[in-house]
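All protein chains of the complex are present and in place, except for one that has been dropped.
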Amino acid sequence: MATAPASSTDQPLAAPRGFPVWGTLLAVAVALIVIFSLAPVLWQLLTSLKTNPDIAANVYVPKQLTLVHYRNLFARRPFVDYLFNSTLVSAISTLLCLGLGAPAAYALARLRLPGEQIVLVVLLIVTLFPYILVFLGLLEIVQALGLANHYLALIIPYTAINLPLTILVMRSFFQQLPKDLEDAARVDGYNPLQMLTQIVLPMTLPALVTTGILTFIAAWNEFIFALTFMTDPTRQTIPVAASQLGGTSVFEIPYGPSAAATVLGTLPLVLLVLFCQRQIVQGLTAGAVKG
Amino acid sequence: MAKLELKNLKKAYTPEAIPVQDISLTVEDGEFLTLLGPSGCGKSTTLRMIAGLEQPTQGDILIGGRTVKDVGPGERNIAMVFQSYALYPHMTVYENMASGLKLRGLPRVEVHQRVDEAAKLLGLQALLKRKPGQLSGGQRQRVALGRALVRKPDIFLLDEPLSNLDALLREHVRAELKQLFAAQQSPVVYVTHDQTEAMTLSTKVAVLNQGYLQQLDSPQRIYTHPANQFVASFVGSPQMNFLTLPCQGDAALLGEQKIALPAGQQRQQVVLGVRPEHIHLAQPQAPLTLRGTVQLVEPLGMHNLVTVHLDPAASPAPQPTSHLRFLLPMEQDLGRESVTLSLPHASVHWFDLETGERLGLAELPS
Partner (left out) sequence: MRVSTIRGREQITAWVLVIPALLLLVLGFAYPIGRAFWLSQFTENLATKLQPVYSGLENYQRLAVDSRFWDSLKNTAVFTVCSVVLELLLGLGIAVVLDQPLRGRGILRTIAILPWALPTALIALAWQWIFDNQYGIVNDLLLKLGLVQTGVNWLGEPGPAMLAVILADVWKTTPFISILLLAGLQAIPQDLYEAYAIDGASAWQQFRRITLPLLLPQILLAVLFRFAQAFGVFDLIQVMTAGGPGGATEVISLYIYATVMRYLDFGYGASLVVVTFLLLVAVVAIASFGLSRVRAHPRN
């Protein structure tokens, strides 16, 4: 990726013409960004493929690659369960979040709603809340309803904590729709609900995907609720399960399996970023900048 | 088909922002009414109130004699064509045209028949399966029209439907629109800031300014008998000339010359209006003349638009300098710097200096 720009002289931070240092500097910067972003992940990937002796000897690039850590992981732990749990909980809460958030976002974007400004300010503030502030209250709810180790114990909180951002992002997308279209639909006789389901949502499908990706990532990565509400090992999600791998036996070095677990838990998100980079950037900026 | 009545319509967003102050008018079946005015005059807001997209602050709207104040846009049985066409991008042309009918629960056969009919009329048969994104601007405009036509509404509302077309296409579509709506019985309300559209299409023009109705008349009367100085200046291109003149008895003074005011009008000062196309180079012994120096010649094609700086001696007293603009046929050579112009008395309009109101019912200027 360390490609110098063909010509940078007409660009914002460009130095005067005939100043090759600038191109070199940029190439170095690009190289540093790539190393900075990828090195820790690649290191973990390499570790997961090394034999234990290579790990212990700190061999950087191993001559011999092995899948033994992955095999161990699946053999000794219900790792398929973890993947399943994470996928299920993230997917369902994402759908719920969109299902509840999109209508609310539409009402906030386009319908007359008394107290709309207050709702918006509250939503903005709530997106800033660290989860630790609500974890105690949610723990009580989970206990009172006997939801511990039930998927709902994660699905409900994940939907709730991701709703504010979903609403803000979707609202900013709805506001970008041409207003004439909805006026035309009203004249045609669409009621607000038909308008939402037959006109607005089909038109904002890309926005739904964008928002859904953000929600999915947040749900997949969540830690504190998963750690607290799911104590049954077969119900754990990947981040929690992986973080608790440490030392299946006293004599075994857990680095290999731990690295393998990291790679497996990270892989779906790496793929998501690879294919949906544009949507992620769009969603993040829509939520933060325009919200 | 239904008569449309607006009664003392007012729309206020805030005490300062009042796009529509007080508008009353009636549109009968078969009439084509144009709301004409500069941007911000309240024409679009008025149209949107008729559609039910905005709620009037005061006043009432009646369709077919019944008030529609509490009736939503979808239940008013109106159809509207938007400036941006507002076609549903995710639906085909057919679905776009059929959506309003389906929502009204029309039988599938009839929906199909009506869409087919409109498509034939507008030459859209080959495009029915396409989506709006695959259409040209002119085609989209037709689909928007089709979507309105299939509804067979009580009233057609059109909001600057031609303004997104390029100049060439616009003239063509304008002619088509005229034919199309001549065949419709329902009243049409058409919003535009383009006076040519207003003149060519309408049976009736309502000129609006700052939220008030200035004049409601046939296109011809709007041109020949502008009700006030605003209408006179807004309608007609190039713009009408205005000169403020002092008066003596029942005549206005133009230099040495006296021009009779309409009967029974006596003023200190008065505004004379005359359209550029009514001013000519003076023949010898012409009754009403003005001398001046040619300042600017703008070729318009068929005519040259000539701006003449009036000689101070001949110039009306209150203004230190004044100008007149007139049209000179292209082939007529000006060839001199100093000119004498004649004002045909019959083509002169008079306005009150303070109120801008037209003076006298006036003889018909040609």
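When the chains are written out, they are named A and B in that same order, and each has its own residue count from 1.
One rule holds in what follows: a contact is a pair of C-beta atoms (placed from the backbone, for glycine too) under 8 Å apart; a residue touches a chain by one contact, two chains touch by 3 or more.
Note that this is a predicted model, so its numbers are computed, not measured.
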item: Given A:L49, A:L73, A:V89 or A:L138, the one touching the chain that is not displayed; value: A:L138
item: Candidate in contact with the missing chain, chosen from A:A107, A:L181 or A:M230; value: A:A107
item: Of A:Q44, A:T66 or A:Q198, the one touching the omitted chain in the full complex; value: A:Q44
item: Selected residue (touches chain absent from view) among A:A153, A:L196 or A:M230; value: A:L196
item: Hidden-chain contact residue, picked from the options A:L73, A:A153, A:V169 or A:A261; value: A:A261
item: Where the unshown chain meets subunit A, residue by residue; value: 1, 3, 5-6, 8, 11-15, 26, 29-30, 33-34, 36-38, 40-41, 43-44, 47, 55-56, 58, 60, 100-101, 103-104, 106-108, 111-114, 119, 123, 125-141, 156-157, 159-161, 163-164, 167, 191-193, 196, 217, 220-221, 223-224, 227-228, 238-240, 242-243, 255, 258-259, 261-262, 265-266, 269-270, 272-274, 277-278, 280-281, 284-285, 288-289
item: On subunit B, residues whose C-beta touches the chain left out of the figure; value: 52, 55, 57, 69-72
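Here, only the chains that are shown with their structure count from here on.
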item: Distance from the mean Cα position of subunit B to that of subunit A, given in whole angstrom; value: 56
item: Residue ranges of subunit A in contact with subunit B within the complex; value: 178, 180-181, 183-191, 194, 199, 202-203
item: Sites on subunit B touched by subunit A in the complex; value: 48, 51-53, 72-75, 78-80, 82-84, 86-90, 99-100, 103-104, 147
